[in-house]
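Provided herewith is a single structure, encoded as structure tokens, for subsequent inquiry.
For this view, one protein chain was removed and the others were kept in their places.
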Amino acid sequence: MISALLKRLGQTLFVLFGISVLVFLVFFATPGADPTSRIAGKNASPETMTRVRHEYGFDRPLPVQYATMMKKLFITRDLASYVDRGELVVPEIVRAAPVTLSLATGAAVIWVVASVAMGTVAAAFRHTWIDRSLMMLGLIGISIPVFWLGQVANLITQARYHDTWLFSWVPGLGYIPFLESPVGWFRALIIPWVVLAVLFIGIYGRVLRADLITVSGEDFMRTARAKGLSPTRVLLVHGLRTSMITFVSLFGLDFAQLIGGGALLTEVVFGLQGVGRLTYQALSNLDLPLIMASVMYSAVFVVMANAVVDVVYVLLDPRVRDAR
Amino acid sequence: MTQTDPVPCAASAPPGPWRTAIRALSVNRSAMAAFATLLFITIACLMAPFYAHDIAHTDPFTSNVAGSFMLHGQEIDIMQPNDNPLHLGLSPAGPTWHASAYLLGADSQGRDVAARLLYGGRNSLMISFSAALLCITMAATVGILAGFFGGFVDLILSRLMDIMWAVPVYLFAISLSIVTISQGLKIGPFTIESDNLLIPVVIIALVYVPYAARPIRGRVMALRNAEFVTAAKSLGVPRWRILVLDILPNVSNTLVVLTPLLTALALLAESALSFLSIGVQAPAASWGTIIQDGEGLIYTRPMVALAPGLAIVMVVLALNIFGDGLRDALDVRETSRKNA
């Protein structure tokens, strides 16, 4: 047990290290141009260039550069944006985090509820028109680019039907902090939540249906029926509960990726000042330190979430519990 | 059992797996409809220059804010007074629904949206399909090496895939794009300019390698332990022959099934990158860049952004339906893991 935990911890640390090296290499060792000018931004003065070169150790070997960068990111946390007049990067990310967290959490609630309902209903009515239309809906959801769906949602709720009773309650684009007005927070986020959730409802609904149908061929499902349980109970208590194991492991990863900035496109379209939009703004003026920091933080987050998923997995599946 | 029918040997030889699959696919109506849609859209996009020159008579790459066009014998300005009550500023012309001129209206620079849609589609489809092929090639290399040799090779490659997979796909793609977009790519004597379409192709292919490599590796590992491979090994068949003659043909159906699904993912990724203006670079167009152009016009001339978006949805949906059909026809499982 202890040794297994230590092994898992070792793996996590290894992946963390690997990611930091990967991101570092992408940003500073991609062949093509001097990383100094990438950091300093367009048309930087020679003085800035020298300062950057010295600060990041670009005149020294790669391992030293890597160490310097990690120190600036995680220990001193004084990584500064040159394009944005020396704004400190890490606090900026911390400020944006609540927005992203709100967006991802709300969307997650919607997509979990909707996809569980969709997958279960489709599996219960498998090979009927209900199943087929639900699965087609899911496939359409998977096929819509989220940023475009956001635009369409804006077009409908902000312009075309904004003056009707249907959408007159939708506030203008932007984020309203929860502490300022819970109702406003909810109103501002409900449309982005739904838009972000659509893709995941499609994916999870389809995955869950497939899992449920696989599970329904298992011996224990036959046992459950032979016990005289109702079909609903067999499907939900025995089938769904067993299928949830895959579902949860998928969910952990996706949720972590969203928190880590994966919701960037949604944030951009709805003008939400989250971590993703921060990255987007950095894109437009090639603010490399900021982008690197957000990518690095998000990767760290995903790896941590992986570890959490493993723990939840253990709670959900007694077989795994004993295997370690 | 006194008489035996003469068995027609050659005629009733069982059809090969590919032929069976094609037959199964051809009776799958939704898959065939999806394929027809794809074919139609692809051909339409390839005809882009013809449409621009000979039907719409426009140049979709130069801005034309001062120009005008003829419709029903009337001359109409491309940029028109705004619809808003104060008539402040100018809006581009809306859709005319006439193929001869500004079928879908003009964008903010007065360019023909319909013509740009076709040109953009050409780029989008080309990029996503090439990216999918490149990705499959890389993933197959990684997956086959890891799965076939196992041990140390597998350990290194699988860990590398784990690491790449931990970075959100779009963030990974954005990181690579932002680095290459500023100054292009110099590898030894080769320089790839930052507006080269190869850059998005390589980036998108790269970020989806872990996604595709995993099922391939699993398939190869299963095959490696399959009886016929063990038999070949015990007969002393050299490893490379087993790899080429036994493993590769049996992995190929997994690769075929993955291709449309990856193309769909690549198209979505390409449009997202282009929408963030770090994919296809102006003046070249793609469906993503047109949506980006249309963002500012979304409330006044929504068609600019709606049309390319609908095109993306149609193509991705058709690819997914076709991919599902292929998967059923070839009876391949384990590829259903999703995008991010």
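Residue numbering begins at 1 within each chain, and the chains themselves are lettered A and B in the order written.
Quick note on the criterion: a contact is a pair of C-beta atoms (placed from the backbone, for glycine too) under 8 Å apart; a residue touches a chain by one contact, two chains touch by 3 or more.
Convention: contacts and distances are computed from a predicted model.
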> When you check the chain that is not on display against UniProt, which of "Molybdopterin synthase sulfur carrier subunit", "FUSC family protein", "BNR/Asp-box repeat protein" or "ABC transporter ATP-binding protein" does it turn out to be?
Replying inline: "ABC transporter ATP-binding protein"
> Since one chain is left out of the picture, which of the remaining chains does it touch in the full complex?
Replying inline: A
> Of the listed residues A:Q65, A:S102 or A:T242, which contacts the missing chain in the full complex?
Replying inline: A:T242
> From the list A:T50, A:S133, A:S181 or A:S230, which touches the chain that is not on show?
Replying inline: A:S230
> Looking at A:E47, A:D163, A:E180 or A:D219, which residue reaches the missing chain?
Replying inline: A:D219
>> Which parts of chain A face the unshown chain closely enough to count as touching?
In response: 218-220, 222-231, 233, 237-238, 241-242, 245, 316-319, 322
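We adopt the following convention: only the chains that are shown with their structure count from here on.
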> Distance from the CA centroid of chain A to that of chain B, rounded to the nearest Å?
Replying inline: 23
> In their shared complex, at which residues does chain A touch chain B?
Replying inline: 14-15, 18-19, 22-23, 26-27, 30-33, 37-38, 42, 139-140, 142-145, 147-149, 151-152, 154-155, 158-159, 203, 206-207, 210, 250, 253-254, 257, 260-262, 264-265, 268, 279-280, 283-284, 286, 288, 291-292, 294-295, 298-299, 302-303, 306
> Hey, which residues of chain B end up touching chain A in the complex?
Replying inline: 159-160, 162-164, 166-172, 174-176, 178-188, 264, 268, 271-272, 275-278, 288, 291, 294-295, 298-299, 302, 305-306, 309, 312-313, 316-317, 320-321, 324, 336, 338-340
